[in-house]
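I'd like to ask you about the structure that follows.
Every protein chain of the complex appears in place save one, which is left out.
The block that comes next holds subunit A.
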Amino acid sequence: MIAARAHHGSAALRHVVLIASSLFILMPFVWMVSLSIKSPQEAFQQTISLIPSVFYGHENYQRAFVDVPLLRFMGNGLLICISVLVIQLAIAAPSAYALAKLEFRGRDAIFAMVLVGLLIPHQVLAIPLFILFNKIGILNSYASLILPGVISPFGIFLLRQFFKAVPDDLIHAARLDGLSELSIVWRIMVPSSMSAVIAFSILSVVSRWNDLFLPLIFIQDQQLLTPPAGIMLFRSEEAGNSYGPLMAAATLIVAPLLIAFLIAQRRFIEGLTVSGLK
């Protein structure tokens, strides 16, 4: 009895801590959604209330689309995220296969370099990239947003850990069945490590979709902006009274990510926890 009660007690405590910390993390999002449906007057009131007295969402969301070309920004974001992801995977999967399963001289040294690559923050490379892009004339273009980061040390590392766990016999069988080394990557290794690929894809898309740094540095043309850089335009507009539309736009930007994450949640968590064990 006592043991059971103690057990219940500790379980309750655990839940209280978890709920409190998740509320803490969720609060800004809830606040964002709340602001996006409030009128400007109410947004600046001193009292804290989540539910607005007058529902002003319609106006705010409409202005989010009208004041700035939000759909255009989202299209840009989608194009860039998908291009980056496709190139990242096209490079990371074969590299990871080579590092995990092929024997060649200098393999360990190359893997060490990948690990070093994990540690370099991409901001460090901004100035050299700016100069380089300027020289080859691709500043202020989609390419300048896509090319930095198409080689992902994290992607190579994560996939390599997963590929290492694929049994050698499977690769041997594939070689006998007539698969080339590249077919082995795409037909055997990638499908066998689908959770890792999905986890990596989500992380890659989220970080690129939300990235504010690259567009601010490389882009002048408003038509090429990505969503987070695009909604900065609300701020520079006249007085600071466009919080409502800004928050509405921010909500719209986060929504696709949330939906994608919820769909892939299980595989995503699988992917990251397994890699943590290895």
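Here is the rule we use: a contact is a pair of C-beta atoms (placed from the backbone, for glycine too) under 8 Å apart; a residue touches a chain by one contact, two chains touch by 3 or more; residues count from 1.
The rule is short, and it goes like this: contacts and distances are computed from a predicted model.
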{"item": "From \"Putative ABC transport system permease protein\", \"Alpha-D-ribose 1-methylphosphonate 5-phosphate C-P lyase\", \"DNA modification/repair radical SAM protein\" or \"Carbohydrate ABC transporter ATP-binding protein (CUT1 family)\", the hidden chain's UniProt protein name", "value": "\"Carbohydrate ABC transporter ATP-binding protein (CUT1 family)\""}
{"item": "Which of A:Ala64, A:Val114, A:Leu129 or A:Ile188 contacts the chain that the document leaves out", "value": "A:Ile188"}
{"item": "Residue ranges of subunit A at the interface with the undisplayed chain", "value": "167, 169-170, 172-179, 183, 188, 191-192, 194"}
